[in-house]
Each structure stands twice: as structure tokens, then as C-alpha cells.
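Excluded from the complex is one protein chain; the other protein chains are retained at their positions.
Lettered A, B and C in written order, each chain numbered from 1.
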Amino acid sequence: MPGNSFGKLFKITTWGESHGKGLGVVIDGCPPGIPLTENIVQSMLDRRRPGVSISSTSRKEADKAIIMSGVFEEVTTGTPIMIRVDNKDAKSEAYEPFKDIFRPGHGDLTYLAKYKIRDWRGGGRSSARETVARVAAGAVAKAICEKENITILAYTSELGGIKAGSRDLSKINNNMFFCPDLDAAKKMENRVADVRKRGDSAGGIVEVLARGVPKGLGDPVFDKLDADLAKALMSIGAVKGVEIGAGFSASEKLGSENNDPITSQGFLTNNAGGILAGISNGDDILVRAAVKPIPSIMIEQNTIDRFGDQRTISIKGRHDISAIPRINVVCEAMVSIVVADHLLRQRAIQP
Amino acid sequence: MPGNSFGKLFKITTWGESHGKGLGVVIDGCPPGIPLTENIVQSMLDRRRPGVSISSTSRKEADKAIIMSGVFEEVTTGTPIMIRVDNKDAKSEAYEPFKDIFRPGHGDLTYLAKYKIRDWRGGGRSSARETVARVAAGAVAKAICEKENITILAYTSELGGIKAGSRDLSKINNNMFFCPDLDAAKKMENRVADVRKRGDSAGGIVEVLARGVPKGLGDPVFDKLDADLAKALMSIGAVKGVEIGAGFSASEKLGSENNDPITSQGFLTNNAGGILAGISNGDDILVRAAVKPIPSIMIEQNTIDRFGDQRTISIKGRHDISAIPRINVVCEAMVSIVVADHLLRQRAIQP
Amino acid sequence: MPGNSFGKLFKITTWGESHGKGLGVVIDGCPPGIPLTENIVQSMLDRRRPGVSISSTSRKEADKAIIMSGVFEEVTTGTPIMIRVDNKDAKSEAYEPFKDIFRPGHGDLTYLAKYKIRDWRGGGRSSARETVARVAAGAVAKAICEKENITILAYTSELGGIKAGSRDLSKINNNMFFCPDLDAAKKMENRVADVRKRGDSAGGIVEVLARGVPKGLGDPVFDKLDADLAKALMSIGAVKGVEIGAGFSASEKLGSENNDPITSQGFLTNNAGGILAGISNGDDILVRAAVKPIPSIMIEQNTIDRFGDQRTISIKGRHDISAIPRINVVCEAMVSIVVADHLLRQRAIQP
Partner (left out) sequence: MPGNSFGKLFKITTWGESHGKGLGVVIDGCPPGIPLTENIVQSMLDRRRPGVSISSTSRKEADKAIIMSGVFEEVTTGTPIMIRVDNKDAKSEAYEPFKDIFRPGHGDLTYLAKYKIRDWRGGGRSSARETVARVAAGAVAKAICEKENITILAYTSELGGIKAGSRDLSKINNNMFFCPDLDAAKKMENRVADVRKRGDSAGGIVEVLARGVPKGLGDPVFDKLDADLAKALMSIGAVKGVEIGAGFSASEKLGSENNDPITSQGFLTNNAGGILAGISNGDDILVRAAVKPIPSIMIEQNTIDRFGDQRTISIKGRHDISAIPRINVVCEAMVSIVVADHLLRQRAIQP
């Protein structure tokens, strides 16, 4: 049953495996007239590149975006945009030893249960490499959003238990963790080094801020803007929790604390995270995604093989210590896709 | 743009306003041969009845479920099931004073921004009363799940800052909060009484446990089981956060702590919440939804009216102190719908 | 698997059986601000009323439209519109003798094969009565079209082998067959009387003309305007063929005959039926649907029962001699729904 499409009017369909010929996305529903080049896509893709920081895998894919269709003379035509990234530098033999073993925390066991067959090379379809296609689509979504003066930005708010204190957005690109607090970034660096030494991995929290989203986006009752954002972020492999605005902390507040008072200049607070009754209220949209630690670790773990026999596993090789910071751009892409989709949806009901 | 359908193979479409003629749901895709009566639906609807506890509104709707189609001789036929609940006891005049004022924390402002028109009577479509239709659909989904020996159960894990310590599921129906810890329930009672006295409201956390879900449900990469659960729960008006298994706490764990070791008897821990790579792994599925405090409070708040003028508002009348415990059965319904949908989806790819 | 929805942005979902409690439709995606009353719906429903002509069944249902939601102060609000028609005057006992027999030309055999259960009362879901819900939805679609000055009109171009010669649209409501040629209408009357005498039934052809459709509607490559029209009409039970513009006759033409020359005042001919490459070209849209004779006839026929035994059947009782003319308004409704849907779809891609 098809689960590889997302979005209703700005609809993306991704394909590809970690160690197959390549990965990519078909974007159906992008309006005509949006300026688009391979460079625009490439510069977004480059932000999820392995090797941008010490926390990341040493696999050095080219990840070169090729626009196969839907763009003519550097402008979208309204027809499907297919963007393809070929796989290079894929060393499948590194996965040969785990061919019959279920890596804890990975989808090996569940993919086999579901499909009775699995492409074990690099995790196949369940690899984090699948997010390449999301980022490529996100670049197109961002182009739509930017035309409407909407800015969408993801950054690291926590890594390995180290929390960003301040939110100085101008600092995000000044450190390898895309962290808005340089002091915290420094501590994150130490934390990552320590975790790496143990052969372990770390998780964290990504925050995405969407600024300039007009009032009125979101389609109750099921396609609420927050519901679609929750699905978008939770559909990223490593994400285990999503919250909007005050999020989980709202559950401990009183109504008088949690309600955002309204003035003619706007809201005095933003516990709602920019969304009321599933519709954007004009304020900043703020979502957070909880990212689990990378399951591939060098420390020995207990598991079973496909025949049910007890085994141990220790995963060496080129693996990230944390999905953060590379996952930031993936979250940013997914939020951009949701906002672009709802922008188009809102147009349809206007006279 | 349509946002009132949910599910792909077990597809529900809800309709209705708080103070219109009624509300209901069309369920398209329910397999034939499922025993179904109005009593089955009614007993689930009764669990969201106002007045089941001191925390709840004093509106006493009948909420009588009428099955209009899709059932013949007490068995589903495979054709669409329409279930209707007529509105009774709706006192629209109570909302007359707020006709032009935006209640903080409500969708008044955003509905008007989106549609340029709004049915102000009782919140119209944005009322929590909309969940009546979800619960009716959930009763049908539960009937499908139960045929496969899947049990789905929601309970209160936190209310007004009081956390349930233990998880004794046998106690859930022994207290007015559907709390699995009777001591906590006692404290919740006091807390609610206190909040009521202040004219304020409280939030909480609902936990949903799905037991017996077979391995293999969930459709990567976007329709992951956890992604669909996140959307399902976040689409409930009062919910501001969703997490699966260890959820947000996973972000602070190391990989060696968070990975669930596998044995031939199953997983040793369940940080994954029963889902790996978006597919059920055979273990218990555990999701949590953060519920914000009810925005309608007696305490005076600052707001504006539709003409942009500054106003104050104090909402008297019959309102819940907390969406909890009534929202439990709504969460249970939504999780049941997701599981039923994926059960059918999984059948489609099997030979 | 759900098949009871149609349309993507103007999305309808129908429910109900011939002899159940009622039938109806949920319309999700109707833009806000469209004037709508029960009278508007009712007057369209009245056009498919049995008993409007000698060709029709003597069942006298009230078919009273009740708008349950989505309309406030006689204007649509953007929320789902549910329209319900209760079943009255349903004499299920007339169907008791055919409970276990498969009526030739009907869905008795196939519904049982598909669902293993069937509501035999009046054909259940496969009854032509299902089109009540389509017509109700069509009334809303027409209201959207009319706001854009689009006129959609269905009429009988052939009945029982009698072809309308002229196309005088002003005559359509002057005869019981909705025929644009009064001479042909006279002959149809005689033909129907003759067929009735034999205990037989007759088919015909309905033509639908959509005037004023702007250039640019239709979404290649699969949701071409003609593709959606073909599905819309072929989904009506009695329809066995659909053609656009020159249709089947185009297959015998030369390119030089079939191409419509273009001038700055428009097209010189309209073999295309107003659609080029799946997109409206601004000219009249013209579609034709071939309607089979009603399968319920008094003449004795050979068939089998559900146990596989050979039987004969002769169907007495109140049945139409032809689906024409009642099916006209159903075709008009379906074309209106397709056009309204594509109007909204086109808005979404415009800046």
C-alpha cells in the first residue's frame, strides 16, 4: 500500500534505496512560474552533507541534484518536477555481515516482517539516506514559501542533553551544530567527542521556526496545520516526539497561563505556537522534534538473527554519532513542504 | 480544500457543527462481515458524555447514535456506514455575547481569517463537540481491531500537573479520571476542585496503549505507523504534543540506553514504543498526547473583537475544567482508526 | 476499499441504500460564501423525481433534502456540507421473492461475489436511487459554476432508437423527455408506450453541454478534464459508454477533418468537444453518455439463484421503462461536480 507520497496539492513522492542506483523525488503540483535551478536544490542538499561536522559520518557522497523534468528555461512549468540523486561511494560489502542479523533500533526486523524480503544493503529504503529526496523537495517548497515572504529555519535546541539557552538565530551558521547558542555549541562539541570515544551515540531536539506564515493556513478538522506538521516530522525515521508551541509543557499550565492574550498589535505570548484550532494565526509557528540517538553503535548489543538465534552485534564503520545536526535541514524541508502545500490549498477556496 | 477525511482504506469523513442540526461520520472502506449495532457505537459514545465527572460540563446531550447505512441485519455490508448524532440541548444564545469577540485560545480568530465567515454558535465546526463523530467512527474501528485480538486503551497519565505513578489498567474504570493510579486520581480530584474554584482550567496527558498489534503494520516512508498516529492525535483540537515510546526522553539518552535489545522471546525494553522504522514490531504500541487546558475560563482575559477593538472577556456557563478525562476516548478512537486502517493496508500487499 | 468519494478539491462522499433509513452526501471542500438553501437543492432533486413522465416508476418518494451542516445563515461556511434524504415509501417486501435470485443485468450477483453479503432490499447500494445523493451534491456544484457564469445542461439526444434531430435548448423543458427536438419527443412517447406494452425497457443517449467554462481547466496527464468527465459519467450505473466532442466518429475522420481550425475569434468547429490535451479550450464542452435499457423487465428471463440452480424471473412492480429522462439531471450533476472541482484546482496554481 502506497505510503511514499506526502502533501495534497504540493505532492511529493520519493523513491530510492541507500545502496541502489539512486534516490529522488517527483513533485507534482508545484505552480508554474517559480524560478528553479539545480544550484538552488544543491545548496539545500549540501546542508545535509555528511562530513559537515565532527559528529557526522565520513561517507562522502557527491549527492549531486539533477533536475530531470518540470523546469524550462530555469522556471517551473507546472508539470511534475523529478529530481534525482545518484548513489556513489556506496560500500554494500560493509553490510554483508549484518545481512541476516537484526540491528537493534533499526528497521531490519520490521521490514522483513512486513515485506518478507529486504534490501539489506545500507538499510535499503529505511536508511536515513532516504531524506536526500525530502531535502530536494524541500528546496522547491522553500522557493514557493520565499515568494510569499515566509522564512523557515531549523536549528538545534538540544544535543546529548546539552540545551541551547539563548535563541540567537544569527549564530546558527557560525557553529557546526546549527545551534543558536554558541556556548551550548561548545559544550555539544565536547559531549559529542566524549560519546564518540565510548563508541556510543546521542540524540537531541530540533526546533523549526516558520516566520511570516499568513493567517488562515490549515484545513480542519484532520488536516490541521499542526496535525500535518506532526506527521511530517514524525515521518522522519529518527523522530520520536513532536510538539507545537508550549507543547508538553502546556499540559501542566492553567488556562489563564496558557491562553495567549490578543491585542490589536497581535498576541502577547505564543504558547499556541502560531496555530489556533489547526489554522495559522499569523504569529511565528514553532515546532520541536525529539530525535533519538543513532541506533548504529560500536558498543556490543544483544540481538537475534533472522533464524531466531541469539547473536551479538557491534557496528563499526562510518556512522554518525548523532542525527543532529544533519537532520536539521530535513526538518526544515518537511515544514516547508507542509507550509507550501497549505498555501496552495488556501488559494483553492478563495474567490 | 477538503480536510475532513482521515484514513486511506478505513476512511472516515466527519461533518457537523456544535449548534447545527447534528454531527456525524461516513466510514468508507469498512470490510463487510463485521458485527455492528447502534448499541456498540452508543457504549463508546457514552464514554465521552459530559457529566461523567466533576471536571466536565453540565450540558446533558443525549448523543444518541443512529446508524443510517452500511449495516444490514446487524452486520456491515462493505458499503459506507453513516452514523449520525443529532444536536439537542444546544443553547446558542449563550454564545451571542461572543459573536464578535475572539475568545483567546479558541479558533474564532483563525476561522474568520480563513473563511471570512464563521458559525459562532458554540464554536461551530471548531467545537470539541466535533469529536463525537470521531468516537462513533472509533467504535467501528475498534470492532475491526478486536476481531484481530488487538486491544486499544486510553487512560489519563497526568492532570493538572498530577502524574499517575503506577499503571494498573484494572483501575482505569474505577475512578472518574480514567487514571491507572487511584492515589493520583484522588489528588487529581482535589486539583480539579481547586482549579474550578479559581475559575481557571487545567491540562494533562493521555496515554494510549495498543496491545496485540501484529508485526508489519505501517507504510514507510511517510505513512509510518507513528507518523499517522502523530497526525491522528495532533488533529484533536486540544492536543499540542505527541510522543511515541520513550518520546522526548529519547533525545537525552545514549544509543546504548535507547536501543531495545532483541531476544528470541521479544524485546527486552520498549523505548521504541512498539514501532521501528515506522512499522509495528509486535511489542505494545505506546503513544502519549499532551492536552492543553480548556481555553474557556471565567477569569477575565484581554482580547479584541472582529473590528480590532480591545475588549475583555470572561466566559461563564457550562464548560469543562479540563478536556481530560473526556478526551481519553477520543484518543482511543483515533488510535483505533489508525490501526484499523493499517490492518487493511497490510492485507492489500499480501499474496 | 473506499470507492464512495469523487472529486479532489470539491470532494463528495455518498452513503445510503435504497431501502435503508436514507441516503445522502458529504461535500468537503465547498468554498465559503456560496449562497445555499434547501430550496436550491430541492429544485434540482425534483428533476429526478419518479413520476415526472410516463416512462417512470410510480414510486412517489418525497425525496426531501435536509441540509445538516456547512451552511450558516443561507451561505456556505467552508465546512463539510451534509445533505440527507430520508427513505420513505420503501416497500422492501416487493423484493422478497428475488432475495436469493440474481436479476440479469443487475449487481445482485457481483455484490454477493464481492462482499459475501448483500442488502437485497431494492438493490441496496447498487440501486439507481443512489443517484439522489449525486444530484444533491450537483446542486451545490452548480451553484459554484453559476457564480462563474458557467451553464451546464443535460438533455436527451436519443431514446429507444429515436434520435433528436435538432438541438433547440429552449424546448428541453417543454416535453417529458427533456428532448431538444419536439418532433423526436413525440416519437419517443410512442416508442415508450410500445415498449411498456411488451413488458420490456429501452435505453438512450444523454448529452451534456457545459457553456462558459474558462480556458485552462483540467490537470494532465491523468486528471484530464475529459478523463474525469468519462469517469464521472461511467460511474453512473446505467452508463456503458462516454464520448467527448466528435467522440467515436473522430476515429473515422482524417486529421484535416477532425482538427478544429483556430481563428482569433475562436475555433471554427468543435470536434474536440471543448477540450485539448485534457484542458478546456474555452469552447463549449460536449459529452455524451450511452444509457443501457433498465434491466428490470416483466418479460421472463433465464437466471440462477445463489445456490447455482437454474431459475426464471419476471419482474413486475413499479419500474421505469427507461433510465431516461430521469438520468439527465444525474449526468448534469456529475458534469457540474467535475467542473466545480477543476475550477478550484485551477485556483490553487494561480499566483
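As a working rule, a contact is a pair of C-beta atoms (placed from the backbone, for glycine too) under 8 Å apart; a residue touches a chain by one contact, two chains touch by 3 or more.
Remember, predicted model here, so these are calculated numbers, not experimental data.
Peer 1: Which listed residue (C:Ile244, C:Ile285 or C:Val335) would be found touching the missing chain in the intact complex?
Peer 2: Of all options in C:Ile244, C:Ile285 or C:Val335, contact with the hidden chain holds for C:Ile244.
Peer 1: Which residue, C:Ser18, C:Thr77 or C:Ser126, contacts the hidden chain when the whole complex is considered?
Peer 2: From the options C:Ser18, C:Thr77 or C:Ser126, the contact with the absent chain belongs to C:Ser126.
Peer 1: For subunit C, which residues lie in contact with the unshown chain of the complex?
Peer 2: Counting only subunit C, the missing chain is touched by 1-6, 8-9, 14, 102, 104-107, 109-111, 113-115, 125-126, 130, 158, 160-161, 195, 198, 200-205, 215-224, 226-235, 237, 240-248, 250-264, 268, 271-273, 275-282, 290-297, 299, 301-304, 308-310, 345-346, 348-349.
Peer 1: Just the residue numbers, please: which parts of subunit A touch the chain that's not shown?
Peer 2: 1-5, 8-9, 11, 13-17, 20-24, 26, 28-29, 32-33, 66-70, 72, 75, 77-82, 84, 114-119, 124-125, 344, 348
Peer 1: Could you list which residues of subunit B touch the chain missing from the display?
Peer 2: Residues touching the hidden chain, for subunit B, are 9, 29, 31-33, 78-79, 220, 344-345, 347-351.
The criterion applied here is as follows: only the chains that are shown with their structure count from here on.
Peer 1: I'd like to verify one number: the distance from the centre of subunit A to the centre of subunit B, where each centre is the average of its C-alpha atoms, in whole angstrom.
Peer 2: Comparing mean C-alpha positions, subunit B is 26 Å from subunit A.
Peer 1: Out of subunit C, which residues touch more than one other chain, so two or more?
Peer 2: 9, 29, 32-33, 78-79, 344, 348
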